[in-house]
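This view holds just a subset of the chains, kept in their places.
Naming follows writing order (A and B), and every chain is counted from residue 1.
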């Protein structure tokens, strides 16, 4: 019976851990996405600046 | 004694009119009533009998470890599984990797990739061969399992089983195929050899995709019952039976290309009988698993 209790608990625990692991993977993906988006924003900003200069030079 | 005769008569009768599974269904229901499901007995049952459709998803989930053996925890564990499903699904929408128009099987693939830490940087990157395998299996699974949470989890664990538990066995299946085909019909094998077709047979379709996209789902799920419950060798006998069933056609084809092309698109109208015969072959060569229930 003791084994039974243990195995039941471990079944639940494993599912809970797996849900947590997925959440961690999501955080990692979000982190990369944020970096990527900042990169794009900076590139955009730079581009606008360059365009602005180009216009001014015309 | 009289009762026995009557019961046998009834079984035979059911068998004739197509209710062959009545006795089996009852014995499965007894197994499923246990507070703590006996995984070994469920495996043996699934190895021996086709699972009744209404219990297939449940038994698969238990055998694949999506649900634990204890009935009492099923609701709680399934709630965790559902959370995980919606968390991952939502995350993919946030990063705009999927949209409302993304095909369901591709959604499953992306979810799986995210969970494995293998999500590519952009959805427009070309797919790897293993992704195509996942998609083919997910597509077939969609036809078998109605609920999308169940479908995702079963596909994910089915694919994991192929990649882990069966990793070492799957590459050996082409050799085994050749061996059993030789035992069953050596003339067919020598024809394949003459055409240099042996090394070019659709092994990926057979042994990586487990016939997903090759057999109709109604027959395929009976094969997958065996794969889920522990036998990947059944795949060999399905392949052998395909060759035997379409022997005349195959013997008439004289190039490896034509043979492979034909085998990739075999007619599907007799699939159910084909699968039954493949089971007979399997039992003949590997014995019948003892049903201890």
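Observations on the model:
Assume a contact is a pair of C-beta atoms (placed from the backbone, for glycine too) under 8 Å apart; a residue touches a chain by one contact, two chains touch by 3 or more.
Owing to the predicted nature of the structure, the values given are computational and were not obtained by experimental measurement.
Each kind of chain appears once in the view, while the complete assembly in this file is A x2, B x1.
Here, only the chains that are shown with their structure count from here on.
In whole angstrom, the spacing between the mean C-alpha positions of chain A and chain B is 34. Every residue of chain A that touches chain B in the complex is listed here, in rising order: 4, 7-8, 10-12, 14-16, 18-19, 21-23, 25-26, 28-30, 32-33, 36. Of all residues in chain B, only 36, 68-70, 72-73, 76-77, 80-81, 83-84, 87-88, 91, 94-95, 114-115, 117, 119, 121 touch chain A in the complex they form.
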